[in-house]
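Complex shown without one protein chain; remaining protein chains in place.
For chain A:
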Amino acid sequence: MFKTGKDYIATRELEVAVNAAVALSRPLLVKGEPGTGKTVLAQEIARSLDAPLIEWHIKSTTKAQQGLYEYDAVSRLRDGQLGEERVHDIRNYIRRGKLWEAFTHEKRAVLLIDEIDKADIEFPNDLLLELDRMEFHVYETGETIRATQRPIVIITSNNEKELPDAFLRRCFFHFIRFPERETMEQIVQAHYPDIRKDLAREALNVFFQIREVGELKKKPATSELLDWLKLLMIEDMPAEALRTQDAKVAIPPLYGALLKNEQDVHLFERLAFLNRARR
């Protein structure tokens, strides 16, 4: 059973979703704001179930076939010209993909398919059968690869493209909501157990104030907050430095960790200027 761990705070709803996916061996599709721990979730499941983690990061050029296997015809051709011995066995030129790895692992593996929406619009459709039956056919050698133990598949998406219905139907779905303040405190506590209480409190104040500014292009999320806190701790920033700096009046110190976009920084400078002028 998957449970909230020492370093990863999962809500009860997330636990239920993960456990359902594990129990029924169906893929779990996780969506949510960037930086709310979608990718980390897979690592955490792997750790808590003591299972190996296989990560497949998707890019816009990734093809579904690459996850199964690739036949390297070019290097075989080249070997043929050079008269190499291994050219006679086609299996030498079949490169295993991540799905193959996950299917044939001796332990039940956790397979992370990260940012599936980055790929071509047909990509999820091409994996339907493979993920459903957990088997596929290798045409070159005529063998069928079947999962000995169905891996736990975690799929993340940033909503850049709509996923096809047929694909969605086979998944469990969970939308990671942005954590409430209380959960956020737990998360901070889990990551930095020895952080000064006052610093954490003030930093969270500033952080939530920033998130309230509506026009930000990219709102800072959990991962940004954690980075920022780490910087604050390294700099040994006194809590007062944050307290006097109401986020509406000035840009918080070390803002680079929170604001990732020069337009957002400009916006902040402008807001700060306006607020100061009003005083």
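In this section, a residue touches a chain if its C-beta (ideal position, glycine included) is under 8 Å from a C-beta of that chain, and two chains touch if they have at least 3 such contacts; residues count from 1.
Please note the rule applied: contacts and distances are computed from a predicted model.
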Subject >> "YeeE/YedE", "Methyl-viologen-reducing hydrogenase, delta subunit", "VWA domain-containing protein" or "Molybdopterin converting factor, small subunit" - which is the UniProt name of the missing chain >> reply: "VWA domain-containing protein"
Subject >> Residue among A:I9, A:L29 or A:L232 touching the omitted chain >> reply: A:L29
Subject >> Residue in contact with the excluded chain [from A:R47, A:K118, A:R170 or A:H191] >> reply: A:R170
Subject >> Residue ranges of chain A at the interface with the undisplayed chain >> reply: 12-13, 16-17, 19-21, 23-24, 26, 28-29, 31, 61, 74, 77-78, 81, 121, 162, 165, 168-175, 214-215
